[in-house]
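Note that this complex is displayed minus one protein chain, with the remaining chains in position.
Going by the order they are written in, the chains are A, B and C; count residues from 1 in each one.
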């Protein structure tokens, strides 16, 4: 596959364009995705390439907009709906959770709902409490949905294309701070298999499961700790539902220690699930230390940049905690 | 305190009546809570005692209804909003999660939001996927909210009165199958402290943390296992946010085994959090067995009574699993 | 709006009103049959519920048969409908077979939803029925989306959204109608205004006296018809369908009707009077239609009785078929959560 560098946002845009070129059933809708190019520039000039019928600016109406996408999917279209911020999906959770997630099951398998929801998420932009949430755990709790969280431009495109192909409703959480990062992205239309985690760095002393932007912070921490002779294995979770239990368990059996790093609120966040599925598995007997969770603090995201940074895991804190975990400080 | 038997529903109704008598700022609103008496008969004839201004039938509009309750609370009233089924709270999650939960924090402590949401939940009534969910984990993930789940008529009244007194937003999940159970309920206006779990049955072999209706099933299971000489300690969680970590850890240190039983979907449900907070605590070193979770299966709630029963933990399954856990079958 | 009046405004032959001019005797017979099928299906359902043969709850549409059939009778299987919690009538109106509906009620594998959905999710996707809905107003965005799918593929079909007077106060109503209007979608919104949302009258729940008034807020036509008169309902629908298929956009039809049964099994009718119920029973849409058909000399009593007998037979057979159905096995509880990547 040819390789070149694209930003995370450009990778998504390329995926959207290729999907629309390949399949006329595919169209995208959302707020200000047309001439404005999307609040984060993801859709860019797609409206000029594909026209207003396939790049639809919606009124500001998330319940209706998302619900219309669900209805269009059931009726044979392949809509990709962009929430301008995933926080606004709370206005549409009825259509996502009560309708899209359950429709196939309620109808005894007589229908499918091939809709994709793009969910820009996360803090770090100074947008405060209502524009900075990480709600992946909330939707990850819902059977019938598939919930993904890419950390690289390559996965951002590959997961999007896999999601568009997928006959079931898929939510893709895109951390806003990742939109500008660059990485190599194959030109072809390729798919990143849904439900598979990946080991981003091999290690022997501790397994760190991280998602989205925390993968990068975990890798930074691993680099720093390597200098101290601590070998950290970093697993990029990639999929919240389904979760790749096998990859995690295998790693923990090898390293005998587990830490989970995630930006969402710690309590009832994805770290809780990963901890629990290891604690109930055969890997439990391999554990040499308590399972550590590093998640967002138990508060809304504050506006003050000082507090905003303090509200989610940062590299130095991760380093410190992992050191303790490995050195037996815990 | 004088004691007599009331049903779970009657206990809530008594609490509502006493709160309205004691404080004229208190009023209740919801769909069909007036002359109809509530879909589950909880509000009964309160409209005749307190009038239509304090027992308000709302239009069918959950986002508006719940949001109006939040606004009234900020402005000095003490509203109690009844969702006819907690599944419909997904239409109002924007107002509950983006507004009510975050308002005090976003305003730097300059306001409080003393609103109470009553959330009838759970399966077992044949109402199928959109009327049977257990969403406590979803809301329990949100800082700023307090999330309770009573299992007895006494707690149903005590928690409601504590919630009405509380200056912060409180959600009370009421399992529909509990409305008819009877138990002694003090006549007085008493409060059940928010955030405290309680040991319902002492045991030495395994700690079982359960919530709402699962407390009853766990107690049944404990009774059966007692006959086999297995002593099960049953903890009634009562509060999802905050969680009473101390009581759970203390129990696990004593019994060295932990199982969590809950009706909500297993993945990212309350069992995940309880497992994780024990696995990260000092109790980890006391564990003699993997931490077991018994939760709802990974599907919407089916209509067929046969499947509906199979979708959530039942007593015999709990007995079997606990036996394995204690006898080392796991 | 009484049967008498309507009959008056109707003449046989060339200058008969559109409903009679545009439909063959066969089509009229099928319409009447479906109205009877709904009536008898609901009565049997109620009966089997009382006898404890089904669990859960159910919402009966007895008294509302004219709107279900009058709206659906000219739709093809490629036209979509979204239905409501009170959806048995819409399902039959769109062409479903009662035997699979009974089977669904009894939670059998033979049911339309293989026993997973039950009364509140009953659907026959093959005939374009995207399903009843347990969420009031839940079908409004879905039907609007189905209409968008039709438009995206440049189809000539139409999507129809049934909803109640209570649902008209949900935000989903507002957002859906606005989107349909600005995008000019081929959708017809059919409000079955039976005067109550559970126990709350439209007077207590809704700021306007007629739901149709709200159509102006979406710049779309809003018409009010006698929902118990199938000819009135169908003629309004012809206009709305024409408009939708010509690419002229959405319409709102308000069918004034009444449910003569309680909202659901738990209803003790505390919010309305016996007199009100009895008065509406005098305007029962089925006798009204039969009287008109006879008055116009389209069917005689013998022919009408034949229809009723056929319906009795279908319903009895369907009920028997369902009772003999297969119960799902617990090992299939995870089936169909996903199309791919789950248990098939």
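Rule of thumb we're sticking to: a contact is a pair of C-beta atoms (placed from the backbone, for glycine too) under 8 Å apart; a residue touches a chain by one contact, two chains touch by 3 or more.
Worth saying up front: this structure is predicted, and the values here are computed from it rather than measured.
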Checklist entry - Thinking of the complex as a whole, which visible chains are touched by the chain that is not shown? => result A, B, C
Checklist entry - Looking at the whole complex, which of C:220, C:315 or C:337 touches the chain that is not displayed? => result C:220
Item to check | Option from B:107, B:187, B:226 or B:246 whose C-beta touches the chain left out | outcome: B:107
Next on the checklist: Using the touch definition from the top, which of B:118, B:146, B:200 or B:238 touches the missing chain?
Outcome noted: B:146
Item to check | Hidden partner chain, touching residue among B:17, B:77, B:189 or B:306 | outcome: B:77
Checklist outcome for this item: By the document's definition of touch, the residue of B:10, B:58, B:130 or B:304 touching the omitted chain is B:58
Item to check | chain A, residues in touch with the chain not shown (by the definition above) | outcome: 31-32, 34-37, 39, 57, 59-64, 87-88, 91, 125-131, 297-300, 302-307, 309-311
Next on the checklist: Residue by residue, what part of chain C touches the chain that was omitted?
Outcome noted: 169-175, 177-178, 181-182, 204-208, 213-214, 216-220
Item to check | In chain B, positions touching the absent partner | outcome: 25, 27, 53-54, 56, 58-59, 61, 63-77, 79, 94-95, 98-99, 103-112, 143-144, 146, 166-168, 194-195, 242
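Assume only the chains that are shown with their structure count from here on.
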Item to check | Cα-centroid distance, chain A relative to chain B, in whole angstrom | outcome: 30
Checklist entry - When the C-alpha atoms of chain B and chain C are each averaged to a single point, how far apart are the two points in Å? => result 37
Checklist entry - In chain A, what residues contact two or more other chains? => result 63, 94, 98, 105-106, 143-144
Item to check | Multi-partner residues of chain C (each touching 2 or more other chains) | outcome: 113, 115-117, 121, 133-135, 138, 171, 337
